[in-house]
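There's a structure below that I have some questions on.
Omission of a single protein chain aside, the complex is shown with its protein chains in their original locations.
Coming up: chain A.
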Amino acid sequence: MASADLDANGGRRPRPLSPHLGIYRPIVTMVMSIMHRVTGMMNIGGLLLVVAYLLALAAGPESFATAQAFFGHWLVRVVLVAFTWSLIHHALGGVRHAIWDLGHGFGKERENLAWMTLAGSILITVALWALIVVLEVI
């Protein structure tokens, strides 16, 4: 009976493994699921910046001027673009969750939905920042 667990030489055969992250070829739905968690945690950083901005405005003209200079710096701008992308990616991921919660999106279309989350987040981020730059220039 126990022979199923033993190989020809009587040694122990390795038990079957269930698939896990270490051996799974990444597929888009899986990566987007991880991204939802990563962007959720990233959003905390973006929130802290927003709160710092609000506190600076509440504290008066001098601190607001400091905040304006800080947020106007190109390096901080790059960080802000990253946080914008994170928030939008997470928000679109939230839409995907809403579709699932309503009982849809489990068929073949799920891969398309995952790609749309990624593409949509990049497109909307670029569009928003293009709008900001245009508004600042004119």
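Criterion: a residue touches a chain if its C-beta (ideal position, glycine included) is under 8 Å from a C-beta of that chain, and two chains touch if they have at least 3 such contacts; residues count from 1.
The definition used in the following text is that contacts and distances are computed from a predicted model.
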Absent chain [UniProt protein name; select from "2Fe-2S ferredoxin-type domain-containing protein", "2-oxoglutarate synthase subunit KorB", "Amino acid ABC transporter permease" or "Succinate dehydrogenase hydrophobic membrane anchor subunit"]: "Succinate dehydrogenase hydrophobic membrane anchor subunit"
Residue of A:V31, A:L48, A:V76 or A:L123 in touch with the missing chain, whole complex considered: A:L48
Omitted-chain contact residue, chosen from A:A8, A:L21 or A:A58: A:A58
Where the unshown chain meets chain A, residue by residue: 37, 40-41, 43-44, 47-48, 50-51, 54-55, 57-58, 60-61, 64-65, 87, 91, 94-95, 97-98, 101, 128, 131-132, 135-136
